[in-house]
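Removed: one protein chain of the complex. Kept in place: all other protein chains.
Up next is chain A:
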Amino acid sequence: MPSELENAMQSLITVFHSYAGKDGKNTLSRRELRELMEHELPNFLKSQKDPAAVDKIMRDLDANGDGQVDFEEFVALVVGLSIACEQCYQAHLKKYAKK
């Protein structure tokens, strides 16, 4: 029976591949990245006031500049967002602990 963490890691991989594989390559093209973010991170996208947000993210993630985001590059985004969410979570805990 996989652990909660093992499930989380599995989800990362399956989500990535369900979007990345669409054009036959196992990496995210700009369009596949946009689809992934629109479906899997809608709340995050909605809060961006900048319509070019996806492009900015793509540019930043595509470390070797080949127009494709591989899993390693993709996971950097998930890590960054997780860290930011965890900080919100900590602040949330502090607020309730003070009461």
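The working rule: contacts are C-beta pairs under 8 Å (C-beta built on N, C-alpha and C of every residue); 3 or more make two chains touch, one makes a residue touch a chain; residues count from 1.
The definition used in the following text is that contacts and distances are computed from a predicted model.
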Protein name, per the UniProt record, of whichever chain is missing from view ("PRELI/MSF1 domain-containing protein", "Transmembrane protein 17B", "Fibronectin type III and SPRY domain-containing protein 2" or "Annexin"): "Annexin"
Pick from A:25, A:39 or A:56: which residue touches the chain that isn't shown? A:56
If the hidden chain were put back, which residues of chain A would touch it? 41, 43-44, 46-50, 53, 56-57, 60, 63, 76-77, 80-81, 84-85, 88-89, 92
